[in-house]
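Excluded from the complex is one protein chain; the other protein chains are retained at their positions.
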Amino acid sequence: MAGNSILKHREAVLAALVVVLALGTSLINPNFLTLENITDLLKANTVSGIFSLGVLMVIVSGGFDVSFTAIAQVTQYAIVLLMLERTEGNIYLAILAAVFFGIVLGLINGAIIHYYNMPAIIVTIATQSLYYGIMYVVTRGRQINDIPSFFWSFSNAKVVEFTSPAGGTYGLSLITALWFILAVILYVFLRHSKLGRSIYAVGGSRISAERIGFNLAHTTLFVYAAMGALAGLAGVVHVSIVQSVIPSSIVGSELQVIAAVVLGGASVTGGKGTVLGAFLGVLLLAILSNSLTLLRISSYYSNVFTGLIILISVTANAIQVQRQRRQRVRVQIDKA
Amino acid sequence: MNFINAKNISKDFGGVHALKGVYFTVRQGEIMGLVGQNGCGKSTLIKTLAGVWRPDGGTLEIAGQKVENPSPFIAIKLGVSVIYQDLSLFPNLSVLENICLGPIIGDNSLLSRISLYRGKAMEILARLGIDINPDDLVEDLPIAKQQLVAIARALANDSRLLILDEPTTALTRREIIQLFSLLSNLKKGGISFVFISHKLGEILEICDRVTVMRDGSIIGTEEAASLNISQIEGMMLGHALALQKKTAFRSGKEVVLSVEHLSKKNHFLDVSFALHAGEVLGLSGLLGSGRTELASAIFGISPADSGKILIRGKEVRIASVGNAIHYGIAYVPEDRLTQGLVMPHSISNNIVIATLEQYLGRLALLSFQKIGLTVKNWISKLDIKTDDARKAASTLSGGNQQKIVIAKWLAMNPAVLIMDGPTVGIDVGAKRAIYDTIQTNAAQGMAVIVISDDIPELLANCDRILIMHGGRLTVEMPTSEADEESLQRSMEIRSGA
Partner (left out) sequence: MNKLYALLARHNASLYLTMLAVFALMAYINGDKFLSAYNIGSMAYQLPIIGLLSVGMMISMLTGGINLSIIANANLNGIIIWQVLEFLTGPGRMKEAGTTAIVIAILAGFMVSGLVGLINGFLIAVFEIPDILVTLGTMTLIGGLNIVITRGYTITGFPASLNWIGNGQIYSIPVPILLFLLAVIITSVILYRTRFGFSLYMMGANATAARYSGVNLTRVIVAQYILSACFASLTSLVMIGQLNSIKSNYAESYLLVAVLASFLGGVDPLGGFGRIGGVLAATVILQIISSGLNLMRMDPFMITAMWGAIIIIIIFAKALTGVIKRHWQPTSQSGK
């Protein structure tokens, strides 16, 4: 909202960082700032990007979720199996089924967290293992390489297409566009819908929200269900990019996504965070790891940098909050 | 016509009768005062009216409609708004949005069409005479302004009954007068109020009728014009606690604590005073006068920026609570629930927490035997009513809880004992006991500072009284020269004015 100067400030800093990092990298490797690299980069981060939208909602509502990668993984496996069963499957059906499945798993999280009043981190650590473990047991960890071709078409489709001098094509992928569209929808939703505002309100003060007549159960269930839906969708996007179902390929990236959202200014105590911030957070981490590759720095370092960035950004944020709190006027001092 | 008509309402919490067959009415366009000691059932009654609790028995009619399925949402729809003491605002949202959220969730759109309500909100803010940028975040406003936002929000909800829970604690006298004239105006427009306050003077000033509660029952509902303060007190307490002004004054020669030109930005400015051994010093002022902030600085919670603190003439640096304790300063804080006690932990743990080094035995390990002795000693000395010190502090009554806090500090035998609101929300018996404790310890040479709103309490206990206003010390006078009226007046004026 208009008064949110800290977040605005933060977004500006993040955007500046993104620009500086991008320019710096392109000085050393001119390939970086080519349209081809940028669109590839965006495509490669679409899965994280879609995750980040759900994570943002959960964190703004004052919740937490580490199970979304497991939801994506399980959903992905289930949907591909389902599509292999059917002969006349298509991508719409796959997405629809994935979203539905994701919602169910997300609702389970939300219901346990809300009705049993348990810390979200404990609940989602548990459901992560539960979902993932059951999938592994049922599938025996078998990899699926024989993916229906419509998945490939889905990830390969471009909204805008160019031909490179070498003859290949590149451009803005449909899935990336999907991520952007979802981001815009979420932006409008969080800003202008009643439910969206209630997510901020509940994150800001649960007690106040309850007293003013918000239904906390609705908000909590919605947020985790939406996280599940986005995770399901991300699972489909992921398989369409990777072209195979590897049961261990998504789980493990959840903290990276949470880091990006937190980097974008979302407060884990709830009530604060923006879509733009989360977007910039994902972008910053993406560019960072991409520039490490382009600068021929071993990919081993990527976690080191990610960890450092998380620590620096949360510390900077905390210092700012502390300073602000200290400057808050407690007593209007009389003039002598 | 009665806007609220509650008949024979009862509410139990696991066998505790919080409300026992309560009859309560509020007429349209009247201000009903609701008074009673903490724990008398006031808050349960409010929450029942607000739809938070469902009554176990009885019927509730709001605006002529019988409420079958109470919920906060339905109560708001029927026009009941509560302004809780904690204000229940959303610190992370703007002033405008806080004001408009009620109407927004009440309308039948899926969208949050804040622009529709902006005009109305601005009009309400103007009517309340509040000078706030509606786009500021609520968390950036001082408490007094946040309170006005909460009132504006209730008005924006088209409420026809506003329940105000201790609305004046954070306001200056000028703001209180403004609020009262506003309430009177709204009342003429047919809006009803339930006004809850422990300031009985204000109750009589603004209310048309007064309802007094005790132990979950209504003791009586009377026209305000037919009541005086001591009558209300009598109804509240059952038997009144008569406070006599202190006559035997006592003050040692030795200055135990002195404060020179102490300042902290946005908290207080240039405060100097001296405290003698055996003296009980009263400190008062309105909320936001800086009195609690001054105590927090002396106790190291939020240290001062400049100026000196001297203990027995020696300058000391107090940068943390640990420092303060080291110099023999103890502090009974304002808020027992969050600052005073670790509620879910045992009575025993709460008594010994500040003096652990006294209970070290072999190998510098805590000796449960020593702890047990100390705990037993203080439980009997302060007459803390419990059968088992291992029980959680939260299981005791307010008065006994406060005695634990006091025991915690007396166990360290402090040179200076600062008590902020030592008797807020506790029963008469415990009050008496705490007053006795203060005097006994002062007689043995302890220097005591009592911070209180309750002027009769200060007059009865203190040898000297200080008043703060706007972060400055404005009045210092011996109790012998002070009286209730002049102190009350001096709290509301700034120095030199």
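Going by the order they are written in, the chains are A and B; count residues from 1 in each one.
What we mean here is this: contacts are C-beta pairs under 8 Å (C-beta built on N, C-alpha and C of every residue); 3 or more make two chains touch, one makes a residue touch a chain.
Predicted, not measured: the structure shown is a model, and the values here were computed from it.
Peer 1: Touching the left-out chain: which of A:Q143, A:Q243 or A:N303?
Peer 2: Only one of A:Q143, A:Q243 or A:N303 touches the chain omitted from view, namely A:N303.
Peer 1: Looking at the whole complex, which of A:Y132, A:F151 or A:W179 touches the chain that is not displayed?
Peer 2: Looking across A:Y132, A:F151 or A:W179, the contact with the absent chain belongs to A:Y132.
Peer 1: So which of B:L116, B:I130, B:A274 or B:L366 would be touching the chain we can't see?
Peer 2: Hidden-chain contact among the options goes to B:L366.
Peer 1: Can you tell me which of B:K77, B:H345 or B:K381 touches the chain that was removed from the display?
Peer 2: Per the contact definition at the top, the residue touching the missing chain is B:H345.
Peer 1: Which parts of chain A face the unshown chain closely enough to count as touching?
Peer 2: Its contact residues with the unshown chain are 64, 112, 116, 118-119, 121-123, 125-134, 136-137, 140-141, 255-256, 258-259, 262, 268-269, 298, 300-308, 310-311, 314-315, 317-319, 321-322.
Peer 1: Mind listing the chain B residues that contact the chain we can't see here?
Peer 2: 13-16, 18, 39, 41, 43-44, 216, 301, 320-322, 324-325, 331, 333, 338-345, 349, 353-354, 356-357, 360, 364-366, 394-395, 408
The rule is simple: only the chains that are shown with their structure count from here on.
Peer 1: Can you check how far apart chain A and chain B are, centre to centre, with Cα atoms defining each centre and the answer in Å?
Peer 2: That gives a centre separation of 44 Å.
Peer 1: Along chain A, where are the residues that touch chain B in the complex?
Peer 2: Touching chain B from chain A are residues 1-4, 191-198, 200-201, 203-205, 207-215, 271-272, 327-334, 336.
Peer 1: Of all residues in chain B, which touch chain A in the complex?
Peer 2: 50, 52, 71-73, 76, 82, 84, 86, 88-95, 97, 101-102, 104-105, 109-113, 133, 135-137, 140, 142, 266-269, 288-290, 293, 469-472, 494-496
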